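Before anything else, here's the structure in question.
The complex is shown incomplete by one protein chain, all other protein chains being positioned as in the whole.
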């Protein structure tokens, strides 16, 4: 895995650019294998899943989020050349943020970035905004199409919002199943309770955290590059690079810390003459490499930092001030983070699928 | 962050090599700034902290683990050239593993690596063994010395073994404080209970999981490179590349998922005329960049896969067999993982400290 | 230096995309330091220098080549964020190339790329066209502005066209001096003879080769990263990645092979109390690192492969055929390659200037 600031991936790579209230978001996908049929509609569909303005508790910003592919295709197929793309920003309102030029919003990137760069784009957080994820969704959608043709699918879902937790036994098989609920929790009853929490928080001018779970299905054995580019390390890197992510775990995760080896080990067995695991507590990865079973993991998200309440903070002159954040913000990032988590998982998987092809000649 | 299989880091880089029962472990540290005084003793001391054979419930393998630096130094100071180093293996017993040539140990790298490479080094797990961490401890020890001179310290400790959890209010300030207990838990009473759990598991021929917590103190603001090389993403990558790691979280971590924004946000205040946070739930990182406060995180480790009990598995011929693993294994990796977690944290921090120097000219 | 297919540079990086007859050329500049004032006009000026349609013996394609910067700037200054940019293609005539779908043009990328990718963009060579250099000129122009503020200038010029060679003693000091002649040779008399050669070749439906020489002035000592990322190695890589480049040499170049050490060595002397070289046969680089003197080098370009004569070749069906290439082609690439050579030199220099800042802490 090669990652440099705004580029992620070693073989399948996204270089991303753009700010929340700038001219456009965009990026370049490099290393996509030649000869792959790409459905532009399929890419747009993924963008639509992340698009704001679709629920009461999501951001009310109105964006068409139409993607334009600028290169790398000939007659609907990839040519092995880089795929440049642009998504124009429409509903910009930098004026909403004018008041924030001189103030550091609590738990936002404002103060940190200004210390680092000596300057910061105050227009809606600039590049620190989750709107940057648009580029990832495009690159992930392309990866999904390449993977899908090889039987590999990624299914993400919301498994926790605030204190409401999806029972572990409920596990969705398809994206459709998940997307049926606006909150992207595959269980109707739990989804209902989550929506209530979201609505309450919205009314209180507050926000809530959540957890996105994700499954990668149809994985062949052999993906992951020891010792540093383990499958789980690459996944963790990709997930912890999403705005608001505070934790990553796979397999039994933190719960494994409380277990004994005899409880945790996965016995190998034969299933239809093939090696398989009786249980899959390993999360489909052993020694950093996939074993031909499903990989699954969870990502914790903090509550959105932008809340409609007065908060104490400091301004650029070094004075303590009170602040009320305006703008159009999600109450909880988890539902809209689902396609982003999936995108990052798809990119990581394709990257390591390519890497695995040169482990032997 | 640039990471490629056996190299980690973008500016400060370790390339690691070696197998558990091969001739030697070793590596190359590239990108260490010139003119830094290095104490060889200081490096050896870190290796000694990780060395096996020091407790009843650790591996009983006897290794001197003497490091030899082969290049990159002149009269005790770094020259800006790569630092090659070797740690010879002494107490090899490949014969202990002879029986494992044809069998896949459950929840080990055996099966996955053989699927990937068509071959695997069966001698003590080869490079999949945690003995590879020796190279990381050397590179981390060098990084610690460079950081220490600039007031940055890394303190790791065991905060959970099986079901015994260190109370959160107990937080160690120094490595010495932690190392006073063999189990590397800074609280004597908790440490005692942890040792009991370890002893029980050892007698039962079983193993247990654990959690290592870690603090990075003295951090300046401005470390971390958005949008992918966020401080937390680089840390997560580094930690999830340690053997047995199943989860990573920083700041409030998974607990943040259950919180509200009004509870989680860190108000900015003035302290002695300088900007500070009233609380530090962010874990010292906002927008992927350090804010000049302590960074802290936790890493969950699964129970060691090598247990002295009969287990079901499959052999290379595709037959179901029973297996009893021999060899000299830790009951819990957490205590000896502390210097490894610290090493990875130090390398990551130095890497991003260097990166931050070129954010502006 | 980190280079991956369509990305060049380690700290200052260009990721380029786009095809000759596709929607647009473009790219992303990542790693540009924050706080740098950028003149959009200055960037456009460089593009204009490379623009086709400006002479009888250059391509007659008409392109406005207007660059649009999409991100990374706030109030005219860089923010440390990636700078995405697009240059729309206007005068596309894929139909000119329709006849070439099934034929491999001699000494073009056609056959090689089809063997590699199984597919190729036949529309004007697709991405194999020198039109891709547009992205490099943009990234180079940004680098030039950052370097210029620090007293570093790059001056390229045509020193050979066919058999007409510029006398070595004539060395231009400024870009203006060079650009005064359409052929970009700083000597009026030689330029006149070059133009004659170009005109003759054009009439004959033929093309000619040439050499571009380049100076980097105002360099500080200390740029270049031993042992692989030597200043000259990075320059060579950058130059040999330009379309049509067949050779690179710096300092005495190939002539050094015929010299003796006593003739070639540069004595160190004191000038105004500072260390300097009495001669500069080294080309400003010793041990891979700049010594604070001018660096100079030469790049040889082959004659353009597209000629208006019948040529023998083979088609995709594996039949020998005769071919006459249409389209709008330069007679010699050297004049329009000057801004490209400069752009690659500027990017390389800025990249190594950034690297040099972390050689010591």
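Order as written gives the chain letters A, B and C; numbering starts at 1 within each chain.
Everything that follows uses one rule, which is that contacts are C-beta pairs under 8 Å (C-beta built on N, C-alpha and C of every residue); 3 or more make two chains touch, one makes a residue touch a chain.
Model, not experiment: these values are computed from the prediction.
Hidden chain, full complex: it touches shown chains A, B, C. From the options B:5, B:92, B:217 or B:267, the residue with contact to the chain not on display is B:5. Of the candidate positions C:12, C:57, C:97 or C:113, contact with the unshown chain belongs to C:113. Among B:19, B:249 or B:293, the one in contact with the hidden chain is B:19. Residue C:230 is the one among C:153, C:215 or C:230 that touches the chain not shown. Against the chain not displayed here, chain A makes contact via residues 2, 11, 31, 33-36, 80-81, 146, 150, 226, 353-354, 357-361. Looking at chain C, the residues touching the absent chain are 1-8, 10, 16, 104, 106-113, 115-118, 127-128, 132, 160, 162-163, 201, 206-211, 221-222, 224-230, 232-241, 245-254, 256-270, 273, 275, 278, 281-283, 285-292, 300-307, 309, 311-314, 318-320, 356, 359-360. Contact residues of chain B toward the unshown chain are 2, 4-7, 13, 15-19, 22-24, 26-28, 30-31, 34-35, 68, 70-72, 74, 77, 79-84, 86, 116-121, 123, 126-127.
We adopt the following convention: only the chains that are shown with their structure count from here on.
Copies chain A and chain B of the same sequence differ by a rotation of 180 degrees once their CA atoms are superposed, given in steps of 5. With chains reduced to the mean position of their C-alpha atoms, the one farthest from chain A is C. Per-chain CA centroids place chain A at a distance of 26 Å from chain B. Counting partner chains per residue, chain B has residues 2, 226, 359-360 touching two or more of them.
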